Every structure is written in C-alpha cells, then in structure tokens.
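Excluded from the complex is one protein chain; the other protein chains are retained at their positions.
And now, chain A:
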Amino acid sequence: MATEQSGLLDRHLAFVEALRGAGLSVSLAEDLDSVAALSALHWTDRDTVRAAFAATMVKKQSQRTTFDSLFDVYFPAMVGEGARAVGEESPGESGAVQDNAAALRSLRDRLAEALEAPQPDEPELRRMAAEMVGVFGSMPGRGPGLSSWSAYTALQRVSPQELVDRLVQALMAQGADEDEATRTANRRIGFFTAMVEDDARRRIAEEKGPDHVAEVAVRPSIDQLAFMAARRSDLEEMRKEIFPLARRLATRLAKEHHAKRRGPLDFRRTVRASIATGGVPITTHHRPKRPHRTDLVVLCDVSGSVANFAQFTLLFVFALREVFQSMRAFTFIDHVHEVTPYFRPGADPVTVLADLAASTSHAALWGRTNYGRAFTKFEEQHMDALGPKTTLLILGDARSNYSDLHEETLRSLAGSVKQAFWLNPEHERNWGTGDSAVPAYGEIVRMIECRNLTQLSEFVHDLAW
C-alpha cells in the first residue's frame, strides 16, 4: 500500500496477538467485528474504545481482568509523566521531582487526603499513582533502555498500607463506624495499589514494548490463577468464585445425567401414552435409571504450604454435597483429625473456613508434615470410613520432610477402596524435586496436577460421574 501507515493497525494486531497469547480465544471473525465496531464509533473517549473492544473480543467475564490489563498496556491512558503539570503544585516544576524525604512526605500527605475524601477522585488518584511510580519506583539503568520501573519499590517506599490507620480515623470522623471505616480504607488502599501496579506496567511497556510486558507481567484470570501463587486478595476472590462454580458444575452434571438417563422401557407409561396417537407407540417412556453416586472420603494436608488449596478443594467438594452419596473429610499434618461435622448443610462458608482453621491444631502433634505417620494413624483410627464403594481423595503436595513414607500403608488404604486419586497443587515439573515424595506415592495412587480452579472443577466433574 502506498498510503502512509499510522501504525494503528499494527498495534491492533499486536494487541489481538497478546490477547490470544493470554488465553483468550479471539477468532478472526471477532477481530473483524472489533474493527467494524471501531469504525462505527468516535474515538474521542478511551473508555468507549475499551467498551467496543470488550464487547467484540471478550466473551467470558473471567477474562475481563486480563483484557483490561492488556488494554492498558497496548493503549495506555497517558505517555510518560502524563498530564501532571496541568496547574498542579507538584514539587518539581520541570518534571524532575527529587526522590527525597520531603517529596515522600508531601506525596503521602496528598495521597492520604485524596483517599480520605468521601468520594475518591479516580483520575486524581491515577495521576498520583503515576507520580509515585515515576519518582519512587524508578530503577535507573546503566544505559538507555536499561532503566526500568518497579511498583514493588514504589510501594515499599511510600507504603500506602501504613496510611490505613490514618484513613480509618478520618473516615470515622466522617461518621462511619469502625468496621465500615476499616473495610472502606482497605478497599481504597487496595484500589490504589492496583493503580500503581498498572502504572508501572504501562511505563515498562513504553520502554520495552508492550509485547514484553504482555508476556511477563500480566496476571492470569482468577480461574487460571495457581493456588500456590495466589495473593490474599486473590484468595478472597477465589473463595467468592467457589459457590457459583459449584452451582454451575451441579447444573452441568444434572443435565448430563439427564441426557443419559434412559433406563429400561416403562411398558405401562408407553402404552398409556400411545393412546393419544391412536395406539401407535410413537414416543417410548423409560424408567429413570438409578443414579450412581460416589461415596467420598477426602484426606487433606493442611500444613502451611498447601492449606489454601486444601480449603478450596474441601469447600468445593462440599458445595457439591448433593451429587455425592456421602462424604467424610479428614485433615492431617502429622496426625489425623476428622472435620466432617464442620460442614453442616447450608452452613455459612466463612464460618466453616474459620472452624477449619481453628481445628488445624488437632491435626498436628509436632507441626511438621509427615505423610507416612498420617497414613498410619488414619489406618489405625478411621479405617471404617473406607469400603469397597468408596473413592479416596488425597490432597497435598506430597512433601513429607524426608520422613518415613510408609508406602505399604498407603497401598493398603488404596487397595481397600474402589478408586483413589491424589490431587497435587504443584506444577508437574516440580514433582519429585527436593523432599517431594511423588515418585514413591505416584506409583500407588494416580497423581493429578490441580493448580487452579479450572483444573479443580474439571476433576470434580469427572469424579462425580
């Protein structure tokens, strides 16, 4: 083409590539739609463009966070220091703000002020996040193109977390009660932290090209996020995701059972129905098939390293109570403790989790994970839980602190049940490294990698069949 190229198309294609790389299935048709959508709109507002892209290319809400961060990387809201100089009394007029104590104090004060406002001003906060990364998060490099920005450094220096107390005081002065104020304060600080991370990503993208950032810095969506790599806020989000996920899975299971539910012919109903069609049995009726339900025994490691994973799996499996015949759950670290009673029908998940956490002490004598001892104790005390119809589910990373593994005990446990599975939250490539007993245990029980919610729900789906 002879015409001058603006580079917009290239940028768009790179963006689509990045989306695909991040696991969004953007087809060619959707790509074309997005361009058609853009030509139908004005581009004056960045949010309009974002909405148009989102409508045409993101077809799952769980992928929206990934989309948003990639959009920010490829179509940044501002370049460099942005519109900071617009009549603001920022300390450095020439754009060269000093990283010194005075600047730090001034920024923290202004930040606190902005966050204390009854309705925080979002653009203002975003500007501050940009300033913060620019001043306190820069990592000067030896040459051009080697300098970089770090959200981590900026957050360490300014540490907005320390502002929480101050914020709580201010909010209470505005008439909120203490809980409310704490909640609001934490939410706003979290919001601001996310902004700072966005800004650092944006700056790095400017420096090194968006493709680089898209590869390394964009977090996966919540159902793809590994349990072991989850942050606190992620864990909360995941926990909220558990019940909807369980509900979806239950509907799906019910439907699939329904589709295959054709038992023996129900002669009487068929003949009765045939009267309507003049004695010709056009539709046949069948007796419902006896649903087959699994007896489940869950044995899970609740030591620090895998506690989150164990909690999630337990909650998830219990949310699906109705698709299993019966269920018993045991936790262990180096001792076994039954936790079935905590899961009352209709119980509140938050209480259940709190109870579980409180009961962890019962599962430990010395507090060092010891799979061998746990299996032996289980065999001694709870062997009655296992029967020929039972499915045994073991959850844990199989890291047993180099203790005696007692493989023969596990073999006898696995031998007394219908089937046994081991869910391991570690990436498969780490199995067998260090004190991991995967090679030994993996021979006895089928070991399955289960690192995120998607894998977990897939596994439970297959299990419930």
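Assume a contact is a pair of C-beta atoms (placed from the backbone, for glycine too) under 8 Å apart; a residue touches a chain by one contact, two chains touch by 3 or more; residues count from 1.
Just so we're on the same page, contacts and distances are computed from a predicted model.
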Practice problem: Assuming one chain is omitted from the figure, identify its UniProt name from "Ion-translocating oxidoreductase complex subunit A", "AAA family ATPase", "Spore germination protein" or "DMT family transporter". | Solution: "AAA family ATPase"
Self-check item: Touch with the omitted chain, as defined above, among A:A14, A:A37 or A:A273
Solution: A:A37
Quiz item: Of A:L8, A:A51, A:A117 or A:I275, which residue touches the hidden chain?
Solution: A:A51
Quiz item: Which of A:D10, A:E162 or A:E180 sits in contact with the chain that's absent?
Solution: A:E180
Self-check item: Absent chain, residues of chain A that touch it
Solution: 25, 27, 29-30, 33, 36-37, 40-42, 45, 47-48, 51-52, 54-56, 58-61, 64, 179-180, 183, 239-240, 243-244, 247-248, 251-252, 255, 258-259, 346-350
